[in-house]
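One structure is given below, encoded as structure tokens.
Just one protein chain is left out here, and the rest sit where they should.
After this line comes chain A, so read on.
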Amino acid sequence: MTASATRGTYLAEVRQAITQALCLMDYPSPHVEGHNKPVIEVEGPGHALIAAPIVLTRGAQEGCLVEHSINSSRISLRFKAQDEVERCIIDTHLKFLMHRAEDLGIVRKIPMAGYDVTFLITHAHLTTLSPGLLCDLLVTFLENFGTEVKASKLMLKTRSRIAVDGFWGTTQDLQAGD
């Protein structure tokens, strides 16, 4: 099976898992009157209202964790990095998103352990966001993130080369002027 075929299979499985995880209902807290909290965050694993987590992996580094409860879901993503530069770019890009979690709404401020970014989606989000389009958003993000990281790495190298050439050219001019 080719790399593109495995990637297509991986994305299809992720889409199916996310589609099922976005089947959420409004479920007020049974513990505190007037509260409506995400069950996936409040209750521990093994609770009756939390489904078994789904782990999808593509290789050793790339993976997806989908946790589903009756009124909320967590989708955690881990991206592949070939070297330290890509790892740094990934961390910087995702920190940018997580620092703006309040504005974005569905991004969790702290990712789950072992993953790069986590999306926390509750029933309240689905009253304004279409589940189908939200699933498209997440899969599109997963699909294109690697390309954007590679483009950022290429741009970083280009800028580094320009900076080095400019510095080296200035040094040579100074030496010639002596």
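Just a few scattered comments:
Just so we're on the same page, a residue touches a chain if its C-beta (ideal position, glycine included) is under 8 Å from a C-beta of that chain, and two chains touch if they have at least 3 such contacts; residues count from 1.
Convention: contacts and distances are computed from a predicted model.
Not every chain of the complex appears here, and the one that does not is recorded in UniProt as "Arp2/3 complex 41 kDa subunit", selected from "alanine transaminase", "Arp2/3 complex 41 kDa subunit", "Nuclear cap-binding protein subunit 1" or "TBC1 domain family member 19". Although one chain is not drawn, the whole complex shows that of A:A60, A:A113 or A:L133 it is A:L133 that touches it. Chain A residues in contact with the hidden partner, per the touch definition given at the top, are 12, 15-16, 19-20, 22-31, 33-34, 36, 47-49, 51-52, 68, 70, 104, 126-137, 139-140.
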